[in-house]
Structures are given as structure tokens and as C-alpha cells.
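Note that this complex is displayed minus one protein chain, with the remaining chains in position.
So that you can tell them apart, the chains are marked A and B in the order they are listed, and the count of residues begins at 1 in each.
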Amino acid sequence: MIRTQLPALQVVIPLLAGPTCLLLHHSRLSWGLATSASWVALFISLALLDQVLATGPISYELGGWAAPWGIEYRIDEINAFVLLIISGISAITISFARTSIEHEVHSKHVYLVYTGWMLCLTGLLGIAITGDVFNVFVFLEISSLSSYLLISLSRDQRALTAAFRYLVMGTIGATFILIGIALLYMMTGTLNMSDLAARIPSVSDTRTVKIAFAFLTAGIGLKAAVFPMHFWLPNAYAYAPSAISALFAGTATKVAIYLLLRFFFTIYGVEFSFETMKLDRILLPMALAGIFVASTVAIFQTDIKRMLGYSSIAQIGYIVLGVSLVSVTGVTAAILHLFNHALMKAALFVALGCVFFRVGSVTRDDLAGIGYTMPWTMGAFVLGGLSLVGIPLTVGFISKWYLIVAALEQQMWWLAGLVLISSLLALVYVWRVIEIAYFGTPGDRSTEIKEAPATLLIPTWILIIANIYFGIDTSLTVGVAERAAQALLGNAS
Amino acid sequence: MQVFGLYNYWVVIILMMIGLYVVIASGNLIKKIVGLNIFQTSVFILYISIGKLDRGTAPILVEGVTSYSNPLPHVLILTAIVVGVATTALGLALAVRIYGAYGSIEEDEIQKQDNAS
Partner (left out) sequence: MLSLLTVTALAVARLDQLFAAVMLFGIYSLLSAALFVVMDAVDVAFTEAAVGAGISIILMLGALALTSREQRPVPRSRHWIALVVVVVTGAGLIYGTLDIPLYADPNAPAHLHVAPRYLQQSMQEIGIPNVVTSVLASYRGYDTLGETVVIFTAAVGVIGRLGVATEGRIEPKTGGLEHYLILRITAKFMLPLILVFALYVQFHGDFGPGGGFQAGVIFASAFILYGLVFGMENVTAVAPPVVVRSLAAIGVLIYAGVGVVSLLMGSNFLDYNILGHEPTHGQHLGIFLVEFGVGVTVAASMISLFYAYASYQREK
């Protein structure tokens, strides 16, 4: 019985936990509840993935109304995987969050952080699981509003402006999505994703459907911070509390990318997206520009969190690059990188959270000599950084490998070369941190700095070990990503 | 006829664009929020226009009436209005806090202070 109800529970458990955290009105209790809810969500998503891999896509009718009249949850390989990424990152980062949040957020707001966290998780999971486009909009707004709040709760006053800017950009993006949905509804009369997919081909030569496509792509692209629609991201990541940056880096943009995949492949179909609209010709240059511009800008950042923000934009570029190749290997690389990038970025932000906890700053100059005073933290940072660069035996290598194979499959030698060159840029910005941490001259305060407490280090190292584990044993990730890519591309035929 | 049938939509599009223009062109944070509201309200009008039916009436079932306007866009927009006011409330609260921290709600002034610090 409980098995058939898992799709509903996946979202409803954090949804119930959110308001309950507010009612508890107690920092530690709220944290305890939110953490348990996150872990339960992780186990549910594992069970769902298992079920999907064993028996194929799951459909769940909310309210007992059949689609397209009611709202349907539809889980196949790709969103089961995305659900796993979101709930996994949330579960690990929230375990780390308690010490870090108590340090970085005003004590009377701590329970609100967990309320917001649960709401954000509800929103993200809701977007990933649903099979109804308007339901996507509603849950997108839940996750967005709670992220504006979470960013602004930081003690840094610049977080306020970052949150405000994100709010304005996010709302424009959401309204664009709303316009796109309206145009699609006009032409098809339905909001259900599979129903849309069935009805779009008969109207696919109308200008309306094409413009709807453009608006949806732009709106979701804004949310995903696809270059050149990324302006809100670096400050939002830089000034948010560390645990929140880790959560967002691992989940928020990933969900938006998933939505793009959903619209491109499932709803519109490969033929429309890439043959009628020639989307790959726009995506490819955008992805490359994103990778090179953002990586270069990252090199010149003095605030390390901001640097990682720019690096995220570049990494989103790799994902888009994989999509733009429109082959099973390319899309596999994109989906793999969704997972792998979530792991490495979360690990890096969590490690920076440890630094911030002891040093009170993550500016480059303040990190001088920290490699010796906080060996475990910086060790984790170095490993995470190597993963970001794409050194063998880390997850970063796996993503790059599949990307390069995909490029070579299509005889695009130059593209494979560019991917390699761009990795050198990543090496440069990661090296600049390592350089100052191990070879910089320590400041006066450095003797007071101690290693971060175990409550922070353990989750950091869990993430780092995951980075290495999934870099060696790729059977789970590559297997699922490949099946998901085949399912996405298979819909066209 | 073609032109007249689309006229409504075109005006709505102009309204949306005025809203979007205000959002982008204003440096004042509260004015931006007002712009967002105009933008969103205009999109609501777009949706409700989709639902309208010739000789239709409000979708409340009554004996003897057979032609009703489409209720689905109405439902969607009820939801969207609530989402809109929620965003407005949060955005304004942030603007108030920004004024508390910077003494200004002009974007360039805030930028200047951030660069100075």
C-alpha cells in the first residue's frame, strides 16, 4: 500500500515539515525535524528510482482525478534521478547546516531557516516530480520565494540586494514561463505534459507554438542561470549563508536544467526542438561562451564564494554543451554532470562553510596559510577542486570524459580540444586558492585559527568521498544517466 | 475580422511590455515592484481572454444555460494572483530592509555604497 503512495509522500513530507518547523519555534527542534524529513525524502527517492528502474515510469493521480483533468505525477528515469540528487544534497548539507547556520544567521531567525529550507525542498521536489506544466509554475514559485528568503537571512547586508535582484529576475523568468504556458494552452487546450507532447505535433508549424518555445526557454534559462542570463547568480551564492549556498549550488539550477530537458525532449520532442527550431545552433555557442567567459571571470575573483558562483555558471555551460550535441552520449554527459556537479559544488561550498566558521571570511587574502591551520578542511577543498578540474578518479573526470567522447562521436575534434583547454582555466582558479592556502604568508590572526569541528567536517568528507567513489564506481550513475538519455531521445521516434 | 479578433491580445501585449519596461528602466526598487505587478496583471488579462467565449456566461451552473466561459484559466489565474501578491509582499519587505541598511532604495546609490565598502 505504502509503495503506491510514495510519489505523494516524496513532496508531502517536507511540505508538512515546513509549517511544523514554524510551529516548533525552536532552533534545535526545527533542525531535527527538517533533517529527519530530508533523510526520509532521500529514502523515498531511492525507493522511487529503484521502482522506476525495475518496472518503468510511474504515474500517480493527485486527488484521484485522471490526467489531463487532474494533476498527474509522472516519474521516469530522468526525474527519479533528479529527485535523488535534490534530496541527497539536501540531506547531507542540512546535516552540516546546524553548526554553520547558528554561526551565520541571527539566532532568532534560525528556525525560519529550516522552515524556508523545507519549503524550498518541497518546491524543488514538486517541480521535478510533476507531470503538469502549471503545477511546475506553482512549485517553482514556492522554491523561489523560499530561496529569496533564505539568501536574505544572511547577516551580510549585501545579501539583501542580492536577494532583491534575484527576486526581480526570478519573477520576470517565472512570468515568461507563465506566458509560454498560456500560448501552449491556447493552441492545445491542455496542461498535462504527456498530453501536450501528443498534441503539439499537429500544431507545431504555428508561430504561436514557436514563440511559446522561445518564452519557455528564456524563462527557464533565466532560472537556470544559463549564460548570458546569469547575472543574479554570483552575488546570490556569495552572500547567502554557506549551507544555503551549498544547497542551491547542488539543487536549484539543476532543477531548472531538468525542466529545460523536459521541455526540449519530452514535451516538444527532438524533431521540433532541434530540427525545426535549430536549438543546438544557439545552445552550442551559448554554452561555450558561458564556459570561457565565466571561467575567466572566476580567476579574477577575490571572494572565493563568488568565484565558485562564476564557476557554477561555467559548469552549467558544460551541461548545456552536452544537451546541444543531441546524441545519447551527449545527453548522458549532461545528466551525469547534473549529478556530478551537484556533488562537487556542494562539497566545495560546505568546505568554505568550515573556513568561514573559523576565519569569518572567505576572501583570498584571509586564507593565507590556512592549509596548515585547517588541514582537513583545506584537504577537502583541494580534492573538491581537483574534481572540478576533472582529474581522473574524481566525478569531474567522468563528466568530461563522456562529454569529450560525445564530441568525438560527431567528429568535432575542435570541441573536444576546447573542453580540455577550458579545464585548464578551472585549474588556474582552483590553483590560486591552493597557492594562497599553502604558500601564502599567514596574517597575524592565523595562530588563533583551529580546525573546524567534527560536526562540520564529517558531512564535508562524506561529500568528498562521494566525489571519489562515484569517480571510480560509475555503474550506478552512468547506468541511470544512459537510460534516462535513451528515454529522452527515444520519445522522438 | 482577423484584425479585430486579435486586437484584444495586442493591447494586452502592449500592457505587458509597459510593465516590463518599468521593471528594467527604473532604478527605484519600489517602482520595480510596481512594474512587476503591472506585468503580471497584464498576463492575467491574457489568460482570462483565453477563457472568454462568445455568448458565454460566468461558469456557475444554472438551469437552462448551456454556454459557459472556460473555467480553467480562471482557476489558474486565481492561483497566479496569490503568487503575485506573495512576491510583492516579500519584495517590498526586502526593499524596506535595504533602505534600513543603505538609507536608499535607488539601485545605483546602493551599488556605489557596495563598491566603496
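In this text, contacts are C-beta pairs under 8 Å (C-beta built on N, C-alpha and C of every residue); 3 or more make two chains touch, one makes a residue touch a chain.
What you are looking at is a predicted structure, and each value in this text was computed from that prediction instead of being measured.
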Residue among A:Arg3, A:Arg207 or A:Lys450 that touches the chain left out of view: A:Arg207
Chain not shown: contacting residue from A:Tyr60, A:Phe248, A:Phe339 or A:Tyr402: A:Tyr60
In chain A, positions touching the absent partner: 1, 5, 8, 12, 15-16, 18-20, 22-23, 25, 60-65, 68-71, 108-109, 112, 115-116, 119, 122, 126, 134-135, 138-139, 141-142, 145-146, 148-149, 152-153, 179, 183, 185-191, 199, 203, 206-208, 210-212, 214-215
Chain B, residues in touch with the chain not shown (by the definition above): 1-2, 5-22, 24-28, 30-31, 33-35, 37-38, 41-42, 44-45, 48-54, 56-62, 67-79, 81-90, 92-97, 99-101, 104-106, 108-109
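Following the convention adopted for this analysis, only the chains that are shown with their structure count from here on.
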Euclidean distance of C-alpha centroids - chain A vs chain B, Å: 28
Complex contacts: residues of chain B adjacent to chain A: 16, 20, 23, 29, 32, 36, 39-40, 43, 46-47, 50, 72-73, 76, 79-80, 83, 86-87, 90-91, 94-95, 97-98, 101-102, 110, 114
Residues of chain A defined as touching chain B within the complex: 134, 137-138, 141, 145, 148-149, 152, 157-158, 160-161, 163-164, 167-168, 171-172, 175, 178-179, 182, 185-186, 191
